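Of the protein chains in this complex, one is absent; all others appear in place.
Residue numbering begins at 1 within each chain, and the chains themselves are lettered A and B in the order written.
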Amino acid sequence: MRHVILSLSKGLRIYVPLALFGVFLLLPFFWMLLTTFKSNQELLNTPNPFWIYHGTFAHVTDLLTQTAFLRWFANTLFVSVASTVLSVFVSYIAAYAIIRLRFPGSEVVSMVIFLAYIVPPAILFIPLATIIIQLHWFDKLWALVPVYATFLVPFCTWLLIGFLKNIPRELEEAARIDGASNLAILWRIIFPIAVPGLISAAIFSFTLSWNEYLYALVFMSSSGNKTVSVGMTSELIRGDVFQWGQLMAGALIGVLPAVLVYFFFVEYYVAGMSGSVKE
Amino acid sequence: MSHPDRRRFLELSAAGIGAGALAGGLPGLASAADVVFKPEKDAKLELLRWTAFVPSDQVIWDENTKKFTAATGVPVSIQSLAWGDMAPKAALAAQVGSGPDIIMGWNDDPFVYPDKLVDMTDLVENMGRAHGGWYDNARSYCYDQDVKRWVSLPVGCTGNAVNYRKSWVKEAGFAEFPKDLDGMLKLSRVLKKNGHPTGFALGHAVGDANSWTHWILWAFGGKQANTDNSIAINSAETVNALEYARQLSETMIEGVAGWDDSSNNKAFAGGKIGLTMNGISIWYNGKKDTPDIFPDFANVTPPMGPVKTHTVSNNFTSAFIFKYSKYPNAAKEYMRFMLDKPQAERWVTEMKGYVTPALRAYADLPIWTSDPNITPYRDALASAKYDGYNGKPGKAAAQALDEFVIVDMFADVCVNKMAAKDAARKAETRLATIYKRA
Partner (left out) sequence: MTSRSPLLARLDSPRVLGYLLITPAAIILLGLLAYPLLLGIWLSLTSATIGKPGEFVGLQNYATIFADPIFRGAALFSVFYTICAEVGKLILGLALALLLNQRFRGYRVSRALMLLPWVAPTVLSALAWLWLLDPQFSAVSWLLIRLHLINSNIDFLGSGWAARFSLIVVNIWRGLPYFAIGYLAGLQSISKDLYEAAAIDGANGWQAFCRITWPLLLPLTTILLAFSSIFTLTDFQLIWTITHGGPTDATQVFTTLAYQRAITGGQLGEGAAIAVSPIVFMVVLAVFVVRSVRDR
């Protein structure tokens, strides 16, 4: 009897709220799934929108064969991974300098980093474009990597500062007594401990890069350089006719890499953020 | 059709291709003698156009482009973007002074940065002479009255017509579609009573909301500005138009204030509404997506109001060349070629009249009369006015369109239940600010 009461109470405490959250958070994705496999006709006229009466794979195959979706996917993957690697690296060493080396001006830097988000990309892209063009970076896919770093580095630096703050100084002092240079400490002592924080920053960066739209739209021009979001909206939204099935198929496939990354690293991610906010 | 390779950068690979076309003479290809604007040496072009609304548009346009390259040796790379995404790209090109050679833009785009654009007078006059002249609307959207020259080459419009369900109109007691707005209102009331409401966008739908509101405004004699750009919106005619719209809105389905451009297409195809206004896409897609009700779809030229002439509002598209382009002659020749008879005929025909050309000669193409549902789109430009009518097309009109001043005025009356007089006054204030600043 006690058993039943306990599991009932667990059900109420955990599974019911979990289900509620699940429905709220995942309903749009369920809709994407349904739309991917529904025929256009059924999408517009159906006795039950939650059911698929005449399924079709055409949207998926059309997406993969009639558009350059795979190319866009590869482009986005490349840009996301590269900007993540660059941003995390740059942020880590900057955070280390600010926190551990306490060189003069570190406080100002902390505050200024925060102000990096003041002018939104919706306007910033115009003055930024002038620079991109002067550097001859226009329509070069890899140029998105440093451009994305402009909005990734500030937050990642902040995150890593918080994380590094909590690493005990004794470790460094011990290493210094042993004659290690600061550089060695950076790589051999602190870096391994900072890994959860780095993964955390990496996941954040990867997500933001993957989702970015405006810069990818404006700074690239050849079809071969399009990212997933730009490619899909430019080729599957034709005036007032939206290719819903393909759009939703692409949305789902597009979400997969990030989900995989999260699934494997979420434990690290959680540990990373928790290290960052300890007092 | 399958297009695994979306990269449309065409290189003149073997010199033989060009030579063969010029010498051997495949029919339909321009020979060297037909070239009007001699392309510069080593020219290559980049065109930015809006993503074709129907696949056949893209296919034929690409084929015609290949023909051009074969005939002149000028490679052309084409970039397509959703029509709403063209604005930041064009803005950027104008601002930083580099980008595509040619942009196919919309409405008042060229008037936002006219001094960055190449003078198109020679091309416009040449084509007008060759193809029966231009519709008046073409001049409205491509001749800049401030710098006093043609800054863009008119291409055409995605026309608007009224779309309805034949059986429901018949059921409502109308043997044929009413010719005037009063009749249409009567019809709409019966349709609504029968469970087939009308639907016209009142939200910030760039295409659909602007199309019907401008049509009604002009049908009652209302106008945004006078020829000297003084604001003329606050008038009895405008109030009448708003009153009519208010009554029409009572026959509409719920939620139109939140509609975007795709909403009325969905609602019509899904059988939720019986009457709306749209480009030919709403009819065209019915064949594929909803074949069982497709025969019941019909299109008709929008009915007239008290002014007793048709007053259609369309989305006008034109091609402009930036001064930073190294190959303006090649660009002009390319556009001339693409809109020339052998190419344009096929283009317009294959896409079933999706774009109504701005050149009058193409109104004679058989495609327009091949189906009575396509014919209303042929006349879209003939009876069209331009946004900002009757003022000067230009920056101010462009901004007023972007800010949805006219749409919001109608929405204030129909959705926010504002009195028509107050809505007109509010629009007047907004327009005054915009026109003063521009």
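Simple rule for what comes next: a residue touches a chain if its C-beta (ideal position, glycine included) is under 8 Å from a C-beta of that chain, and two chains touch if they have at least 3 such contacts.
From a predicted model like this one, the values you see are computed outputs, not experimental measurements.
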Among B:69, B:263 or B:278, choose the residue that contacts the chain missing from this document, as touch is defined above. B:263
Hey, which subunit A residues sit against the chain that's not shown? 10, 14-15, 17-18, 21-22, 24-29, 31-32, 35, 44, 48-50, 89-91, 93-94, 96-98, 101-104, 106-107, 109-111, 113-124, 126-128, 130-131, 146-147, 149-150, 153-155, 157-158, 162, 179, 181-183, 186, 200, 207, 210-211, 213-214, 228-229, 232-233, 242, 244, 247-248, 250-251, 254-255, 258-259, 262-263, 266-267, 269-279
Quickly run down the residues of subunit B that touch the omitted chain. 87-88, 91, 94-95, 112-113, 115-116, 202-206, 253-260, 263, 266-267, 270, 272, 395, 398-399, 402-404, 408, 411-412, 415-416, 430, 433, 437
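Keep this in mind: only the chains that are shown with their structure count from here on.
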Distance between subunit A and subunit B based on Cα centroids, please, to the nearest Å. 38
For the subunit A and subunit B complex, residues of the former touching the latter: 40-41, 44-45, 65-68, 71, 125-126, 129-130, 133, 138, 214, 217-218, 221-224, 233-235, 237-242
For the complex, which residues does subunit B have touching subunit A? 1-9, 46, 48, 50-54, 77, 79-85, 88-89, 91-92, 95-96, 98-100, 158, 207-208, 261-262, 264-266, 269-271, 278-279, 281-282, 285, 288-291
